[in-house]
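In what follows, a single structure is set out as structure tokens and then discussed.
One protein chain omitted, others in place.
Going in written order, the chains are labelled A and B, and every chain counts its residues from 1.
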Amino acid sequence: MSTSESQAVENLSPAAADSGKKHNYLQIKNVSKQFGDFTAVDDVSVNIHQGEIFALLGASGCGKSTLLRMLGGFDLPTKGQILLDGEDLGNQPPYARPINMMFQSYALFPHMTVEKNIAFGLQQDRVPKSQIADRVCEMLKLVQMERFAKRKPHQLSGGQQQRVALARSLVKSPKLLLLDEPLGALDKKLRTQVQLEIVDIIERLGVTCVMVTHDQEEAMTMASRIAVMNAGEIMQVGEPDLVYEQPNCRFSAEFIGSVNMLEGSLNEDHPDWASITCPDLNADLYVGHGLTGSQGMPCALAVRPEKISVSAGEPQREHNKFQGVVEDIAYLGSHSVYHVRLPSGFIVMANAMNASRHSDRFTWGDSLWLSWDDDAVVVLTS
Amino acid sequence: MIAKLRTLLPGKHWAITGIPYLWLLLFFAIPFAIVLKISFAEAQIAMPPFSDIVDFDGEVWNLTLNFLNYMYLLEDDLYVDAYLSSAGVAFKSTLLCLAIGYPMAYAIARMQPSTRNIFLMLVILPSWTSFLIRIYAWIGIIKNNGLLNNLLMGMGVIDEPLKILHTELAIYIGIVYAYLPFMILPLYTTLVKLDDRLLEAASDLGASPIRTFFTVTLPLSKPGIIAGSMLVFIPAVGEFVIPELLGGSEALMIGKILWQEFFNNRDWPVASAVAIVMLFLLLIPIMIFHNSEANALENK
Partner (left out) sequence: MMSTHKPSLFGKLSLLVGFAFLYLPIFILMFYSFNESRLVTVWAGFSIKWYGELFRDTQMMSAAWMSLKIAFLSASGAVVLGVMAGMVMVRFGRFRGKTLFSGMITAPLVMPDVIIGLSLLLMFVTLSDMVGWPEGRGMLTIWIAHVTFCTAYVAVVISSRLKDMDDSLEEAAMDLGATPFKTFFVITLPIIAPAIISGWLLAFTLSFDDLVISSFVSGPSSTTLPMEVFSSVRRGVSPKINALATIMVLVVTLGVVAAWWIARREEKKREIEEQMAAAEG
């Protein structure tokens, strides 16, 4: 799916239909950034709606951080425009933009107390002192840091520092909040809880937010929409479940979650079903919808491991069942991932919940049947 | 490092770059050009005591380059010997500083952070007290009826005083004494950043401590060795105070010669020529030093 097609999809998104929330609040139009010969961001266009939390997801070097910095004003686009609430941001420096950023390293001013850190932004705008005091108090309550008001950053733990950084970036009620790898520095255990807390605060305030992360779990948990980025381009934009269940390209499918990628060629194409010849499976694969394509057209097929059922006996279904041998097992507590070798030599990953006790499960060398529903496969043509 | 946008720099960037740039250009770089110009002049009984190399007689500009000063330097053995001897003394002193300073820097780098800082302070402390006075201290120690000789004669080790003051040995003592901290500090800075896991890996792969030192530690401390060596060698070549106070009349150090040409002989052009040749000879070591500093700043 090209970018304009995905844009067509997002324009129909129900979230945008909310009254009072501006549609296309932040418009990134054909933005590119070149550093000498190197193209960091390549003709990116995306529209972000007021109040949503939008994640730029990708590996390091994909251009997400550069794009974020351009939103913040720390770098200027080589080409293209950025419009916020209808206004072209142009060459405006960061201190003139109604945008605030929470930095990866928190960047709390070490020589100022928590209070002064939060008050800093308001002081630059020459807000009257009494108002500043009230506002700072509000923010401290919001992030539950009231009793740490007089402390200095080095007297706080990592999690506490992050809350102060968040408060500092929200105190000016910015039109746009930027988060740069917000949870990179925290322990795994702390992360999920903090993720939900941050989302809660941002949604309560109704702030539009663009975040950058390489952690797909973080993006899926926190964002209302995700843009998957690779080599300076946006590969796919959509809600987390959309991107996960219906990746539009190989990259998106492989980047998020695990996936089995199969190669095949179109065999029979009908209005409500199609079959694909797949050498890896030594049989035809059936999908429950038509594809527009010609006979022999090459396709990539993506099947998520959790969509595959494993059984000892042959499943009661007509299509999409294959026999194989357990080659490897990854025991992950709540579920196991079985690496099953098919007769063709191809290995398929299949998840199975460990609902039953140990003795009932498959083990190395066991022969078993894999099967999946007709609509469990996503056909990719790019 | 990607440079900041010009608009994000404090103040007008041309002013902040310009002020120190112009100052250094005017008072550091251009003066060398003046020295070059005067090295082509003739000494005169005048104020200032040199001739003009450029003059205008109403129609034609005349440039008179007097190469005699340089010929003089080349012909008179005194100068050639002095350059060679200065370089030799500086080189050997650098090696001595390295020999004494490296083990000290290594030992300090391996200490606990709290003890490390104390020892570092002890290394720096002497340099904060007057250089001149510390050299003067050695006069009292090594002169013929000085502390050392009195001690040795009193103990019966020697009958006659050892002539140390006003010899080349005294110059070595002086230079090593004065410049040792300048060798220790860059070495320490490099050694303290050395990743101990590299040493552990070498040991794990079967290398003995001595082998580990020569194949891992020493090569990795190269930046510190270069910086420290340049910090000692280059200024030592042009040293004046130490040869003047501790060295004898046969001690040929080019810094002392420059001083004498200027202050005693009042021959500014020859002094300038001496300086230009010295600068020329030191150009490559200075460039080596600059590169190592620039690299250190990049890699931090």
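As a working rule, a residue touches a chain if its C-beta (ideal position, glycine included) is under 8 Å from a C-beta of that chain, and two chains touch if they have at least 3 such contacts.
Computed from a predicted structure; not experimentally measured.
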### Query
If the hidden chain were put back, which of A:131, A:155 or A:363 would touch it?
A:155
### Among B:40, B:70, B:83 or B:138, residue touching the chain not depicted
B:138
#### Entry: Touch criterion as defined above, residue of A:49, A:64, A:135 or A:168 at the omitted chain
A:168
## Note on the structure
Residue list for subunit B contacting the dropped chain reads 1-4, 7-11, 13, 16-17, 19-21, 23-32, 34-35, 38, 48, 100-101, 103-104, 106-114, 117-119, 121-134, 136-141, 143, 145-147, 150, 177, 180-181, 191-196, 230-231, 234-235, 237-241, 245, 255, 258-259, 262-263, 268, 271-272, 275, 278-279, 282, 285-286, 289-290, 293-294, 297, 300
### Task
Could I get the residues of subunit A that touch the absent chain, sorted low to high?
72-74, 93-95, 99-101, 103-105, 107, 109-111, 120-121, 124-125, 151-152, 154-157, 159-160, 168-169, 172
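Just so we're on the same page, only the chains that are shown with their structure count from here on.
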### Task
Could you give the separation in Å between the centres of subunit A and subunit B, each centre being the mean of its C-alpha atoms?
58
